[in-house]
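The other protein chains are all here in position, but one chain of the complex has been omitted.
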Amino acid sequence: MVDNKPTPLFKVNSPNVTYTEDAIHSKYSYQTTFVTTDASGSLVAEPVTSDFEFVTQTKVPRTGLMMVGLGGNNGTTVTAGIIANRENISWKTRLGVQTPNYFGSLTQASTVHLGRDLHSGKDHHVPLAKMVPMVDPNTFVIGGWDISAMPMIEAMDRAQVLEPDLINQLKPHLQGMVPLPSIYDPDFIASNQADRADNVIPGTRAEQLAQIRSDITTFRANNACEQLIIVWTANTERFAEIIPGHNDTADNLLRAIEANHPEVSPSTIFAVASILEGTPFINGSPQNTFVPGVVELAERYGVLIGGDDFKSGQTKIKSVLVDFLVGAGIKPLSITSYNHLGNNDGMNLSAPSQFRSKEISKSNVVDDMVGSNPILYKEGA
Amino acid sequence: MVDNKPTPLFKVNSPNVTYTEDAIHSKYSYQTTFVTTDASGSLVAEPVTSDFEFVTQTKVPRTGLMMVGLGGNNGTTVTAGIIANRENISWKTRLGVQTPNYFGSLTQASTVHLGRDLHSGKDHHVPLAKMVPMVDPNTFVIGGWDISAMPMIEAMDRAQVLEPDLINQLKPHLQGMVPLPSIYDPDFIASNQADRADNVIPGTRAEQLAQIRSDITTFRANNACEQLIIVWTANTERFAEIIPGHNDTADNLLRAIEANHPEVSPSTIFAVASILEGTPFINGSPQNTFVPGVVELAERYGVLIGGDDFKSGQTKIKSVLVDFLVGAGIKPLSITSYNHLGNNDGMNLSAPSQFRSKEISKSNVVDDMVGSNPILYKEGA
Amino acid sequence: MVDNKPTPLFKVNSPNVTYTEDAIHSKYSYQTTFVTTDASGSLVAEPVTSDFEFVTQTKVPRTGLMMVGLGGNNGTTVTAGIIANRENISWKTRLGVQTPNYFGSLTQASTVHLGRDLHSGKDHHVPLAKMVPMVDPNTFVIGGWDISAMPMIEAMDRAQVLEPDLINQLKPHLQGMVPLPSIYDPDFIASNQADRADNVIPGTRAEQLAQIRSDITTFRANNACEQLIIVWTANTERFAEIIPGHNDTADNLLRAIEANHPEVSPSTIFAVASILEGTPFINGSPQNTFVPGVVELAERYGVLIGGDDFKSGQTKIKSVLVDFLVGAGIKPLSITSYNHLGNNDGMNLSAPSQFRSKEISKSNVVDDMVGSNPILYKEGA
Partner (left out) sequence: MVDNKPTPLFKVNSPNVTYTEDAIHSKYSYQTTFVTTDASGSLVAEPVTSDFEFVTQTKVPRTGLMMVGLGGNNGTTVTAGIIANRENISWKTRLGVQTPNYFGSLTQASTVHLGRDLHSGKDHHVPLAKMVPMVDPNTFVIGGWDISAMPMIEAMDRAQVLEPDLINQLKPHLQGMVPLPSIYDPDFIASNQADRADNVIPGTRAEQLAQIRSDITTFRANNACEQLIIVWTANTERFAEIIPGHNDTADNLLRAIEANHPEVSPSTIFAVASILEGTPFINGSPQNTFVPGVVELAERYGVLIGGDDFKSGQTKIKSVLVDFLVGAGIKPLSITSYNHLGNNDGMNLSAPSQFRSKEISKSNVVDDMVGSNPILYKEGA
């Protein structure tokens, strides 16, 4: 049983923080610097302060997690990990018995430096999950969509990620769990995915949008969720073209869906459905799901959207190293890496237009660093 | 010709910063958090502010750089790099002509984010060397000590670091440059260094200290330096034992030198000489040069001391990666690395007691990270 | 059921090969060259031919395989592999179902070029195992000794080599299988093995020899074996000292065992027992089990002995590459490799005297190549 209103691990004693019945109110002054050029042509740096007030609800809502690509490698692995942790399932491996944990999760396995102890002088590090009231992933209600109708039990075998003994023990908890039909558009997803696509929503883009919205409301109601999070963890799509009059504003985008315009990608339809249902949407692939019309729509409805690639592997390591090197005045001349691809990821990258999405997304990481140091990287060189 | 009072690249327009004839005065509020435990046993975090005032001289002093280990790989490479930059010497390599630069220098080749342009919204990145008035390394007057009397011209060949064509062009600038005699104590430096030791200061520790102090004042006077920096870039010593009554306080340490106590290392004698001459001392090797008595002495004289290993190579990369991984909730189980050793460094590490110095120093980097995350690394495990 | 007299895959039609009821008789002329120096000091090369006759029994004997170190990583893995192949056991892994095979076995998975087809011109490659009548490993009766009394079922878990599902299916076939007590001499085996040593033969070396001989005859009788092979696959011992009068001749060695001389290693006792029982003995570790007295004893009894380290991993790869490089006139300057150690192997190498055994053994591989090319490697350099 999980306590939805957890006792706080610590209190903040400051005039900037007040605790009420339902929320923590905190004031924060963010300091930054603006730069102008004076009459003589030299730069003038001027500090500026912005004041924020954060309100954090203390009651954690019952939360559902809906994944697009539920039956893929990510979807099955996340599902298995949550159930193994929730049910405390241990499993046999070649190297001994493995117990479940959330190692590798930023929220569940990292700590934050709270401060130095006034008396002992020792540092206090607090789990990130205990800084503020936060959903315990063990309480997630899991569901989602996939273009393949394979039941989750079999999909876990197909993914070749999990140990046989773990899958065996998960089976009773996965009974009857089958992904909802998803949107399949061969123009956006690599053609080699065609074999999997046996579970698709028919009709026009407008009809698909209506179906997704209906899926969301049904899932929320059936599971008595107070809050949903929708995550795109399906295959990388090609970039969508930005076309004035079609996807450049919220209204144009809605009209384009209505008109079944071919340049609206499946991930964009999912994002629009989420926003219209007031549900946060996270994009885990590198394509440009968030065309300008999506961003405007999210602002209009006050819905949180975010993400452009999980960047969990070599992309992240690369950016950490380049950040360190360039920041230390060292000039990397080239970056070489080897992508050990998951099965579907590899198939996907063999399709040139999807690979382009990945390239564009990944080069940004490095471009920012290069742009920040004109000593090492002269402009135009 | 280098202008010793450089025109500032930018001005700060803030009540916290004032510019006078000779200095920049800036006020800074440093915010941190203290943690206490209340009656009920929960932690209480309380923000605390400390106010600092920094005074930065605008006139850059004529500065001398004295290296201990001047004829070694570090000493000859730093000397060559500074002269090549100062004299703008290009040299031929297998891959083409190479021009000199300061890439790899934190102060000369890294930038700082100054702020965002009020009008264009673009970020301004400013060379670190232009943030405040700072010595240009091209103006350094270079000298130092070495236990080998080999002239710098020949020492550059011995180091096997620099291209033949560069050494050839440097020769006129190195004419007559020979390291001063240094302190050789076979008990602290690996025995395989004995062959090199043909340039040593004789006598007791007190006599050695007097000689170093005299070397410093002579160098300063002969070169009209307003400021000196002394850097230990010689071989790694073994750790010195901390002995109550001998090196635990400033006065005990000075008495121990007077009494020629065998547990006072050469690097500690250099540090004491620097402090007594009012000169900053940087330690680039991992041994414990800064025994408690040295630290107290530096505080007494208000002299800056710092450094425990340059940590320029794999140690730094390792700490950057561990910091990222543990900070992201990922648990590294082991760290393996391969040390491609310079010639003398390798010889040195083959001596067990010096190797121990390197081990102790390097493991600290990782220990801090492990200590910060009790989720991943349970106490005692 | 295995046919002990297999139909031959091919016949040799040559005056040098005759087939009788029970055997294949073949004559072979081995050509080599002797070198002498003539009066003028130049070398004279003279071809020499030696004639051999090989008699190969066509009936394959029922064969037992007794391993010293049966419960270790090698012993349990070999046992599991043979049973899985014999019983045709498939098992689940993360990547799918795995079926058993003998890939990696020189005799079972390599082929020999028999010749070119007279008509088609195509090459015929024949499995090595079909060249002459040869024991099928599936028919091996398996047994042996170990200083740990852990039953084979548990020992397979301890080894952390095999998949849980395979171990599970092997259990019925391993029921009651426990290694015989072995010889434990802490002076020869790394001290960190002491924890495992709960299954040791007590008494003097002479008593231990008698026990091993008795174990061999009992095993042969109980399992109706016509032939046995004994393999040392236990831990690496330190080198034994060669002491004139003690282990330099067969008789001295037998007297030394009688006198319980401390410089007779456990592996040498096993080798002596094998020879006296007329059983071939293979040494899979790098120590000098085969002291001169053992070699003389084997010759006296006409028993085959062989082996100094399995050299299955990096040692073999290294020698293949050095052989190619030096043979092509390329001069390797150094060889660096990383030993990914099995659990017990690692513990063992942490003991300096055992590590020395491994070093001596492995450097020989390279020394031979270096000695063969005085152009690349001048003598004495």
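Lettered A, B and C in written order, each chain numbered from 1.
Going forward, a residue touches a chain if its C-beta (ideal position, glycine included) is under 8 Å from a C-beta of that chain, and two chains touch if they have at least 3 such contacts.
Predicted, not measured: the structure shown is a model, and the values here were computed from it.
Novice: Over the full complex, note down every shown chain the hidden chain is touching.
Specialist: Contacts of the omitted chain with visible chains: B, C.
Novice: Which of B:92, B:125 or B:255 sits in contact with the chain that's absent?
Specialist: B:92
Novice: Even though one chain is hidden, which residues of subunit C still touch it in the full complex?
Specialist: Given the touch definition above, subunit C has residues 8-14, 16, 32-36, 38, 42-47, 102-111, 113-119, 123-128, 316-317, 320-321, 324, 326-331, 371-376 touching the missing chain.
Novice: Residues of subunit B in contact with the chain that isn't shown?
Specialist: Residues of subunit B in contact with the hidden chain: 92-96, 160-165.
By definition in this document, only the chains that are shown with their structure count from here on.
Novice: For the two copies subunit A and subunit C, what is the rotation angle that overlays their Cα atoms, in steps of 5 degrees?
Specialist: With C-alpha atoms aligned, the rotation comes to 180 degrees.
Novice: Compute the distance, rounded to whole Å, between the mean C-alpha positions of subunit B and subunit C.
Specialist: So the centre of subunit B lies 56 Å away from the centre of subunit C.
Novice: Where does subunit B touch two or more other chains at once, residue-wise?
Specialist: Answer for subunit B, listing residues that touch two or more other chains: there are none.
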